[in-house]
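Only a single protein chain was left out; the remaining protein chains are all shown in position.
Up next, chain A:
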Amino acid sequence: MTDPSSPSDTGETLPERTPTEWHSNAMQRRIRRRYARERRFRFFGLAALVLAAGFLAFLLFTIVSDGWRGFQRAEVAVEVTYVEDELTAESGSLARADYRTLLRRDLREQFGTERVASEGAWLRLRERMEENPGLLGQTERVWVVASPEVDLMAKGDVDFTLPAERRVVDDEMVEDYRDLRESDRVRLAFNSGFLSRADSTSSELAGVWGALIGSILTILVTLAISFPIGVMTAVYLEEYAPKNRITDIIEVSINNLAAVPSIIFGLLGLAVFLNFFGMPRSAPLVGGLTLALMTLPVIVIAARVALQSVPPSIKDAALGVGASRLQVISHHVLPVALPGILTGTIIGVSRALGETAPLLLIGMRAFVSDIPEGVTQPATVLPVQIFLWSDEVGRGFIEKTSAAIMVLLAVLLSMNALAIYLRNKFERRW
């Protein structure tokens, strides 16, 4: 096929042949067939792309159509009287007041049942009192978080025509809900708790803030380790390393690490950080370290490409006026290569941010209902939170999972947009 030798080289004479009849019917048919095949092939190419884009659109559509309701919650209006004696009956002080019993009583009086409100609904009363201590002894109408069943009915997820045993909610609840509707004491509102709370066993109280903070802490550890080490490795390999066997081994191991499945890094983290060094389980510190080892090769490879694209004339000029090697690198090469390095780093880090498998192995799948305050405290991260919620049986967690995915995708998309912006703004062609 690539052999360029032509028949004339061999000196052979070609046999006589009749000229092609381009306008004959047979030829026209052949050409038509060939063109049809051409159009078909082209169509298949476009179809493949459209199909891939269609998958993406379908994926996003299912996530968003489930997820936007995760940002909503049903609320129930209760008339609450903040009776001081009842609040302080148990603990004796307002700081540790018992809102739970108070709310339960009010709910029973007004609705005949406490099941319309969530188990954590009393938290709202505490917030109200903290905002305005003057409410003590007063009566007011408060919108509290509804129970999961009311939540489902308010969002229209319950088919009331089904028989009771095939519905998630029993007849009694349906009656209660109808009463609520008639008296206009149920509404759908923005679920502020979803963005400000941590995980919870009840879906209506669960939020992603704890996981988001866990993700941020983990990524900060990852960045603090992989960025400096990655850049230093790249500088060493590009500017210092002699051509010898050790350099070769370093290059080979970096290229291989970039292709090692992420779960292997989880095994490494489990065996080395947890079992050998005895670091705390479920901590962002260990998660960050593990992800740093995973991100390191990505940053090294991106940084090397960026360093290679710095024109040698810049280095030569700096060396020519007497700068040392370190000065050439830190004053001239790195500033020019920095946008490229940062773009690669952001891409590597955003991959680490979406990573789940290695973190499962080092115990970050624990149920954490507190917002982590440091890198050694138990925490979970957004992708793991999504995984955990996707395993929950409660119907309310499905929309929560999708909503959490929306948060994760929003974070990742904005990081990638930042990377593209950096690349376009600072990239220079030499």
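Following the convention adopted for this analysis, a contact is a pair of C-beta atoms (placed from the backbone, for glycine too) under 8 Å apart; a residue touches a chain by one contact, two chains touch by 3 or more; residues count from 1.
The criterion applied here is as follows: contacts and distances are computed from a predicted model.
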| Chain left out of the displayed complex - its UniProt protein name, from "ABC transporter ATP-binding protein", "Rieske 2Fe-2S domain-containing protein", "Glutamyl-tRNA(Gln) amidotransferase subunit A" or "Phosphate transport system permease protein" | "Phosphate transport system permease protein"
| Sole residue of A:77, A:216 or A:264 that reaches the chain not shown, by the stated touch rule | A:264
| task | Out of A:76, A:293 or A:342, point to the residue that touches the absent chain in the complete complex. | result | A:293
| remark: Out of A:232, A:317 or A:410, only one touches the absent chain, namely A:232
| query | Which of A:27, A:53 or A:89 sits in contact with the chain that's absent? | reply | A:53
| Residue, one of A:42, A:108 or A:178, that touches the chain absent here | A:42
| message | On chain A, where is the contact patch with the chain that was removed from view? | response | 1-2, 34-35, 37-38, 40-42, 44-49, 51-53, 55-56, 59, 62-63, 228-229, 232-233, 235-237, 240-241, 249-250, 253-257, 259-265, 267-268, 270-272, 275-278, 293, 296-297, 300, 324-326, 350-351, 353-357, 360-361, 365, 383-384, 386-387, 390, 398, 401-402, 405, 408-409, 412-413, 416
